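The complex appears here minus one protein chain, its other protein chains still in place.
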Amino acid sequence: MLQVRKVVKSFGGLVALNSLDLDIEDSEILGVIGPNGAGKTTLFNVVSGYFPPTEGEVRFDGEDITGLRADEIAALGISRTFQAATLFTALSVLENVFVGCHMQYKTHIWKRLLRTPAALREEGRLKARAMEILEFMGLSSLKDELAGNLPHGHQKILSASMAIATGPKLLLLDEPVTGMNETEIAAMVDLVRRIRDSGITIAVVEHNMKTVVNLCDRLVVLNYGQKIAEGPPREILEKEEVIEAYLGEKEADDVA
Amino acid sequence: MEVAYSSKGGPRSRVKGKTIASALAVIALVLLPLVVKSPYYMHILIMSGLNAILAMTFITMLRTGLISLSIAAFWGIGAYASMLFVMRLKASFWLALPASIVVAGLIGLCIGYLFVRSAGFGFVMLSAVLGMLIIVVFGNLKFLGGYEGIESIPPPDQITIPLVARVEFASKAPYYYLMLVLLFVTIVILRAIYAAWTGRAWMAIGLNSRLAESLGVNVFRYRLWAFVISSAIAGMAGSFYAHYIGAVIPGSFDVFKTIYVHIFAILGGVDFAILGPIVGSVVMTFVPELLRITKVIEPIVTGVLVILIILFLPRGLLSLFGIQAMSTHVGRRIEKLGSFIKASLGFRAR
Partner (left out) sequence: MSVPVAQLIVDGMGMGLIYVILAAGLVLMMNVSGILLIAYGEFYAIGAITVWTCVEYLRLPFGAALIVAVVITTLVGLASYRFIFQRIQHRPNNFLSQVVAAVGLMLILGQAILLIFGTVPQKVPSVFTGMVRKFGITISVEKLFVMALALVVTVALFLMYEKTRLGRAMRAVAFNADVAALQGVNTNAIYMATMGISGVLAGFAGGIMSGVYEIYPEMGHNIFFSILLVVMLGGMGSIAGAVVGGLILGITLSFGLYFTGGMAQIILFLIIGVILFFRPGGLLGSRIQL
C-alpha cells in the first residue's frame, strides 16, 4: 500500500531520515519502533505531508505522493494522529470529529452556503456519521464536552476518532498509548484492532514494548534514520542489532 | 458558528429571545431617523455603521488566525474605484457599488494570493506594508487626485423603490437607510458563511491550522477566501463612503484607521463576530461624542475610554452582559495569536 524509497530528511545539519526504505502492506498493523531520535515521527511527518522529504520518494497505492501537502495527502487516504494529543480544545468532542468528516462533503459549496435542503440533509448525514464514530470509539457520552477538558486518555482516543473521520485507507498513530494506564491501554489496543478490522491499514509508532508486541503484526526498527530490522515482533525483539540500538534506553528492560 | 446565549433558558427559548430582540432592534433602527433629526448625530450613526462593517471584516480574518492591517487599504480601494466609475466612466452609483465590490475582491484575490502564502506573521507584516504603501500610491497618481484627493463626488442618483417612494440622496436619512441595508447584507452574508462549513473550517484553521490541514482542510484556500470576502466587504463600505462624504483623500485610509477598526472590534469583544464589532463601533463612536466638552478634548476622551475598557473589561464590552459566547475559548485562543506572533519571531519567548 505504501512504499517509502530512499527517503532522506535533513534539517540543516541534522539528518533525521537517512535513505530509508520501508513498506506498509494492506490491512496490516505495522509497528515502527526505535530509540528516541531514530526518526519515527519524522517518517510519519514526511508520509503525511507535514513536510516534504529532502530526497527520495513516497508512493501510495501506486501514486507518487512525495511532497504533496498534508491536506492533499489526507484527501488521498492517509490520516494521522500527533504525539501530543492535538485537538481543537475550544470545540466540543462532537465538533472535533465533525471537522474531520468534512472531506466527505459532496454538495457544492454554493448550495451549502444557501442551506438548500440537499445541503442540510448532507450536514445531518455527516453529523450522524460523526456520532457513529464517537460510538465506535466509545466517546459518545462525552459528545458535548469541551475537548480541552477531557482527561489525557480520552483526548488520545478523540485524536484517533478525528483521524478516522476523514475516511482514510491508512492511519498513522503516533504514540497512541503514551501516558495511559493499563486499563486505558487495553481499551486502545482493542480499538485499534477494531479499526483495522473495519478495513483501515494501520502504522503505529510506540515505545511501550508490551503493547507493540501485543498489537502489531509486523515490526520495523529504525535507528539513526535507517531501517535496521523488520519482521514479526517476537523475533525482532531478540535480534542483537535491535537490543544494541536500545542500549542506553530504559526500554531494554521491557523486552519480553 | 458562533452563538451568543444567556445562561438562563433552554435552547428553544434562547432562539426565541434572540429573534425577538433582533426584530425589536431592527424596528428601532428603521424608525430612528424619525426621532433623530440632527444631521450631526445622523452622521455619527452612519459612521458607526460603516466602522461596524469594517470591524466585522477584521474578525473574519482573525477567525482564520490572521491579523490584517490592510482593512483601510481595501476600504480606500473601494472608495477610489467607485469614484472613478462614477466620475470618469460616468456610471451610476448603483452600478459603481457592485463594480467596486468586484474590483476590491479581485485585487484582494491577487494580493491575498501572495500574502496568505507567508506564515501568519509574514501576513501581518505584508498587510502592514500594503496599508502604508496604498497611501503613497493614491497620493502619487495624478489621475487619483494626488495627496489632495478628489472632491465633489456626486451623491448616489435617485432611485425609485417600488411602492415606497422616490428616494433622493439630499439629506442624511437616505444615506442612513442605505448604510443599514449594507450593514444588514454584510451581517446576513457573514452569518451564513459562519454557520456553514466554511465558517467551521475557518474556526478550525484559527484554532490549530496544522491539525486542520492534517484533516484535509486546504488552509491556504480557506484563508484566501476569507481575505477576498473581507476585501470585497471593505470595498463595498468604501464605495458608500466616497459618495456619502463626497470626497476621497489618501490620508483617510491609513494604517491608523485600520488600527482603530481593530480596536472597535477588540473592545466590543473578539468572541462575538457580529455583535462585538457593532457594539464596539457604536460605543467608541458615540461615547466620546456624548462626553465631549469641547471638540479639542475628544481624542483624549476616546483615548481614556479605550484604556479604561481594556483595563477593566479585558474581554470586551459584551462581557458586561454576562453573555457567554460559545466561542469564549476561541477568543482566548485568538489572543494567543498575538503571543504566537511575537514568539515566532525571535522575540525570545513570552
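Note that the chains take the letters A and B in the order they are written out, and that residue 1 is the start of every chain.
Here, a contact is a pair of C-beta atoms (placed from the backbone, for glycine too) under 8 Å apart; a residue touches a chain by one contact, two chains touch by 3 or more.
What you see is a predicted model; the values in this text were computed from it and never measured.
Asker: Need the list of shown chains touched by the one chain that isn't shown.
Answerer: Touched by the chain not displayed, across the whole complex: B.
Asker: So one chain is hidden, and I want to know which residue out of B:Leu126, B:Met203 or B:Leu317 touches that hidden chain in the complete assembly.
Answerer: Missing-chain contact among the listed residues: B:Leu126.
Asker: Could you tell which one of B:Val86, B:Ala104, B:Ile233 or B:Ile266 touches the chain left off the display?
Answerer: Of the candidates B:Val86, B:Ala104, B:Ile233 or B:Ile266, B:Ile266 is in touch with the missing chain.
Asker: Consider the whole complex, including the chain that is not shown, and state which of B:Gly17, B:Pro33 or B:Gly139 touches that chain.
Answerer: Looking across B:Gly17, B:Pro33 or B:Gly139, the contact with the absent chain belongs to B:Gly139.
Asker: Which parts of chain B face the unshown chain closely enough to count as touching?
Answerer: Here the touching residues of chain B are 114, 117-119, 121-122, 125-126, 128-130, 132-133, 136-137, 139-140, 255-256, 259-260, 263, 266-267, 296-300, 302-307, 310-311, 314, 332, 335-339, 341-342, 344-350.
Rule of thumb we're sticking to: only the chains that are shown with their structure count from here on.
Asker: Based only on mean CA positions, could you tell me how far chain A sits from chain B in angstrom?
Answerer: The answer is 41 Å.
Asker: Spell out the part of chain A that touches chain B in their complex, as residue ranges.
Answerer: 48-50, 69-71, 74-75, 79-80, 82, 86-91, 95, 98-100, 102-103, 105, 109, 112-115, 123, 146, 148, 162-163, 165-166
Asker: Can you list the residues on chain B that touch chain A in the complex?
Answerer: 192-193, 195-198, 200-201, 203-204, 207-208, 210-219, 327, 329-330, 332-333
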